[in-house]
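Of the protein chains in this complex, all but one are displayed in their positions.
On to chain A.
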């Protein structure tokens, strides 16, 4: 499938609003869908609207991501999808679902999940006083808080996923958190899901077998 093929409808649509590397998510979803479902990248509101389920990726600064979403006119269709179909936000695409972010002195986000996106800080240290690097980059463990959720099917507790981020999600509603991750003194929401909407702070498309399993679970998810 060509990346420029923006008008073709598909079962799973990765929303392209001009931010980030969509190729990896596309390839990983195609791999797990394994012909059962079609996968496309699109910025066309009609294509997005007609999808059975959607993925909202995102990298870089949340302000830029929200800015691009708004500039491309995709916010209304994203809000529609949040209301009515299986939805997966990845990394900054997940953070964008929160109420607001403290990045750049405060940014209002899509406000789907009540909660804030916060900075790890420049002086993060572990319990031994060792300075921790920011961004939080690499493979960290995720502890499921709701292990019976369908998105956790066939994924063992404490599995490692690939993270790269300097800001983290602090959810107001603990029941919406599916799994936590710990970086030094900070415990943050690594996965959230409520009704038809889910989000992961890590990159499932870059998290080897565990990540592919989570994407496969999303493809089969019937919230």
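Just so it is clear, a residue touches a chain if its C-beta (ideal position, glycine included) is under 8 Å from a C-beta of that chain, and two chains touch if they have at least 3 such contacts; residues count from 1.
Just so it is clear, contacts and distances are computed from a predicted model.
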Record-based protein name (UniProt) of the chain missing from this complex, from "Succinate dehydrogenase cytochrome b556 subunit", "Thiamine permease", "Imidazole glycerol phosphate synthase subunit HisF" or "NADH-quinone oxidoreductase subunit D": "Imidazole glycerol phosphate synthase subunit HisF"
Touching the absent chain when the full complex is considered, from A:72, A:140 or A:170: A:140
Contact partner of the left-out chain, one of A:17, A:183 or A:218: A:183
Among A:43, A:95 or A:207, residue touching the chain not depicted: A:207
Residues of chain A in contact with the chain not shown: 3, 20-21, 23-24, 27-28, 31, 59-61, 122, 126, 131-141, 143, 158, 160, 162-165, 182-184, 205-208, 211-212
